[in-house]
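Left out: one protein chain. Kept in place: all the others.
When the chains are written out, they are named A and B in that same order, and each has its own residue count from 1.
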Amino acid sequence: MKARTRLYAALAILGLAAPWLGLYPVFVMKLLCFAMFACAFNLLLGYTKMLSFGHAAYFGASAYTTGWLVTAQGWGTIAGLLGGVAVSMLLGLAIGAIAVRRQGIYFAMITLALAQLVFFVCLQAPFTGGENGLQGIPRGSVLGIIDLGGDAAMYYFVLAAFAAVFVLIRRIVHSPFGQVLKAIRENEPRAISLGYQVDRYKLLAFVLSASLAGLAGSLKALVLGFVTLSDVSQATSGDVILMTLLGGSGTFLGPALGAIIVISLQEYLSDLVGAWVSVMIGAIFVVCVMTFRRGFIGEIERRLGRRV
Amino acid sequence: MLKLAALAVFVLASLLDVSQVRAAGEQVVIGTIEDLSGVYADTGGQGSVEASAMAIADFGGTVLGKKIVLLSVDHQNKPDIGASKFREWADQQSLNVLLAGSNTGVSIAMAKVAAAKKVPFFAVGAGGASLTGADCTPYTVHYVYDTTALGNGTASAIVKEGGKTWFFVTADYAFGTQLQDAAARVVLANGGKVLGAVRAPLGTTDYSSFLLQAQASHAQVLGLANAGTDFINSLKAADEFGITKTMRPAALLTFVTDIHSLTLQTAQGLYLTTSWYWDLNDETRAFAKRFFAKMKKQPTMAHAGYYSATLQYLNAVKAVGSTAPDLVMAQLKKTKINDVFTKNGYIRADGLMVHTMYVMQVKTPAESKYPWDYYKVVKVMSGEEADGSQADPACVLVKK
Partner (left out) sequence: MTSVFGVPLPAILGQLMLGLVNGSFYALLSLGLAVIFGLLGVVNFAHGAFYMLGAFAAYVGLETFGMNYWCALALAPLAVGILGIVIERLLLRHLYQLDPLYGLLLTFGIALIAEGIMRGLFGASGKSYPVPDALRGGFNLGFMVLPIYRAWVIFASLAVCGATWFLIERTRLGSTLRAAGENAALVQAFGINVPLIVMMTYGAGVALAALAGVLAAPVVQVSPLMGSSIVIVVFAVVVIGGMGSILGAVVSGLVLGLIEGLTKVIYPEASNIVVFVIMAVVLMWRPTGLFGRESP
């Protein structure tokens, strides 16, 4: 118990101090956004065992919405973020309503196909800029008070958002609602026989996960100043699965750790080895699935015999 | 707990590794961001990086007593990769100048970064005229060709020979649409008509359904507003479906490497517009020979452009004795460009490098006397004829 508190305190200090350690703030912000995305995804995979194979749809749709709102419509940063999250929430509701009717691999394939649908809509819709994407998205300010143009201010804004989402996910998982989700994960027929309307719980989890993934996407759009088709692509959906799997699905810190590893690998290896980076990502996937199904944090928890 | 500490150290280490900031000022850093693996890898690609390296070597490898460093990365035709790499180099590697291209979408994204980070940016292989129009910045130089010139060259040659009705097959991103617009303007201005257009995604490999749409229009001219392997694939498919028998293809952007892969048998008779050809004169042939020795193919206009742009940047740095972006840009804009790429070229207020363009026709197999002997000059266009005599009023830098 004490160890866990110390760990979180250490991580919090690390997070607060990061810009002063000579880290490249834009990169750390990108890591935080993807960590948030992976944590949101984990809410589905880790706690409900629903493998959504198209989570980039929510990440990207929200990013596009926010980008469009603040660029073309002149909305403020916070309003733009909320607008993006609202769209990803509705999208999650629509796709989730179709997908939760099936389980397991069917669920995976349906979410995959519908995410591809979203991809093509983003490719052709007039407000997304097609292949060019949206460029030059301003970061704006928090309600006109704090200017986010500088990297330091933006960093703490993103860090605060990440911390809030992290705490929220912990609360969700530990809530009665979260307990029901875990019950569904362990034994769905039993949950049904206990009288739970399983599909509704699953749909709610799906919508929550989609909304938080959307928030991550919108933040990334503001951090980097652009949204492109990569953000809604199948590759991004695959990446977030790998992050969660590698770090440890069903653990709190795992997805964030996985995001850090995967994004760092992609960033630095792509300079060195170019296209071979996807070979490496694929290989990590294979190793994870074959021998490392608990992921880093999952393994550590197992060895320590307790949760972190 | 020990393991958790180890984990934290690992995380920290993986982050710190990222942040090696290169000490600024000890060297001059030139970046190239190109399509090294995609549809434009032949027309630009590694050859462009090589051409920049040749220019640096010819310059002597140092300027103002500092070593010249060349960075390069593949943008994979993704604007996000191009822009974030540029931003990272500017923030982390104290990048002095970026040469980039082959893909207008990526180049527009990079232009935004150039403006924000105040780094001179030579858009070399990209075509979109908006780079010096609506998307212009004080730090952009658009170097090799733009869609306006391509339209004024190829489209006007064809429409004047009687190709009055057009249907476009267009690459579905900024470059394709701008090229189509430029060509359509010329067609309309010369009394022609545009019967329709279809947009094909960048990197389409099967053009059959798009071409059937074109055929159904019964237009006389099939305007191919695309480039690289997109152009090659669309022309080949037009041949396969017998469409080249009923419609005349207009190759709106063609590089000499495209003709090489299409072979003269398929490409003969095409009109095209280019700013440079390896077989123009002794100077171009000498450059081509050196390039060929390295890359095993003749240089395209983009390759010659990379060489020239690198050289001109270094000349400007030497002349002002500094890499300060505003000084270098001012020097560039007041200097005439005279090298293997062009004669008496100059950079206009909106950032466009105005220079001679050539309308060429692809030779028939019988006319071609030696390897890579592909073009004959139909017309020489002055820079003003190709791009107009006024800077683009859509650009905020242009005084109205």
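Here is the rule we use: a contact is a pair of C-beta atoms (placed from the backbone, for glycine too) under 8 Å apart; a residue touches a chain by one contact, two chains touch by 3 or more.
On a predicted model such as this, the values are computed, not experimentally measured, just so you know.
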Considering the complete complex, of A:Gly74, A:Gly144 or A:Gly282, the missing chain is touched by A:Gly282
Can you tell me which of A:Ala79, A:Leu123 or A:Ala163 touches the chain that was removed from the display? A:Leu123
Interface with the unshown chain - residue positions in chain B: 36-39, 41-42, 76, 198, 203, 205-206, 208-209, 212-213, 215-216, 228-229, 232-233, 236, 240-243, 261
Residue list for chain A contacting the dropped chain reads 49, 51, 53, 98, 101-106, 108-110, 112-114, 116-117, 120-121, 123-124, 234, 238, 241, 245, 273-286, 288-290, 293
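Methods note: only the chains that are shown with their structure count from here on.
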Between chain A and chain B, what's the gap in Å when you average each chain's C-alpha atoms? 37
Note: in the complex, chain A contacts chain B through residues 3, 6-7, 10-11, 14, 18, 21-24, 26-28, 31, 123, 130-133, 135-136, 224-226, 228-231, 257, 260-261, 264, 267-268, 270-271, 274-275, 296, 300, 303-304, 308
Parts of chain B lying in touch with chain A, wherever the complex brings them together: 1, 3-4, 7-8, 11-12, 14-19, 21, 36-37, 73-74, 77-81, 83-84, 87-88, 91-92, 105, 108-109, 112, 172-174, 201-202
